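Notes to accompany the following structure.
Left out: one protein chain. Kept in place: all the others.
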Amino acid sequence: MPLIKNGARLQDPWFAVATEEELDRSGPMLVPLALWQEHRDRLVDRVGPIGIRLASHESPAAIAGDLERFDLVALEFPKFTDGRAFSYARLLRERHGFTGEIRAVGHVLRDQIAFLLRCGFDAFDLDERAAAGWQAATGAFSAWYQPAADADAPIPARRRYAVPARASVAVIRSEPVQPPAPEPAACAANWAY
Amino acid sequence: MPNTAITANRLADGFVIYLTADGGWSESLADAAVATSDDELEGLQAVAERAARAGTVIAPYAFDVETDAGRPLPRGRREILRTLGPSVRTDLGYQAARS
């Protein structure tokens, strides 16, 4: 399955650990939550990057205290209809301030990619068909109604800042147009609505 | 084994269709192939599954039919309505299109 990260195809540098024995390997290592919890003492001293893999019933709350140790959090989709990881990703980004890679693994449809990006995923294990449709899947909408974990200004903010509906948006988050609103300070912190 | 026919909905318009003996599909149950043995049924099901995979028909399934002089007739309210269209709009369902 092709790995797509930040929109580009990559060779996956991570080794997916399945058994205890494999924990002795070197190099970037993706560890399931159960193995991490069982061997945490030994793994915290490891040199080399560690990623954690969470099943869809495993909330990131379980690893909140250890997040700085991880370069990657992989969130599983056992089937595409299991949408728990959409919340998990937003919590990782917005609540816990996780800045590493958040990867969607398992059964993900091409037509979910835009939502996943908005929730903070930046890497995807996709099948060939979904990977081939990347452009169409991510370019369908120029703006969305609600704030999420992505950098795009949502429609309410664009309305307030008078940004055209189809304009490129990354700019306005770093350099907002001077708002006409009465409380500029409040708006800066709270500019989605 | 009860006599059995295979039905599905057509991709293009969702209309009810029945698998015929030559592997095609008809809007009329009268044209349906009737399986009288497990082997025959399996053969028909294989054809239907292929059509579903090819995407021309949706959700094929087998259902029991009565036969009257070799002509299949639906059993049960649901299958009766599927052959006829909505009982409350006989001016608009399949009945109307066929008369």
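Here the chain labels run A and B in written order, and each chain numbers its own residues starting at 1.
Rule of thumb we're sticking to: a contact is a pair of C-beta atoms (placed from the backbone, for glycine too) under 8 Å apart; a residue touches a chain by one contact, two chains touch by 3 or more.
Here is the rule we use: contacts and distances are computed from a predicted model.
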Listed names "Sulfite reductase", "ATP-binding cassette domain-containing protein", "Anti-ECFsigma factor, ChrR" or "ABC transporter permease", with the criterion being the UniProt name of the chain not displayed: "Sulfite reductase"
Neighbouring shown chains of the undisplayed chain, as defined at the top: A, B
Missing-partner contacts on subunit B, residue numbers: 9, 11-16, 52-55, 58-59, 75-78, 81-82, 85-89, 92-94
Touching residues on subunit A - with respect to the absent chain: 59, 80-84, 86-88, 90, 95, 109, 111-112, 114-116, 118-119, 129, 136, 140-148, 155-156, 158-160, 164-166, 181-183, 186-187, 190-193
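Just so we're on the same page, only the chains that are shown with their structure count from here on.
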Whole-Å gap separating subunit A and subunit B, where each centre is the average of the chain's CA atoms: 47
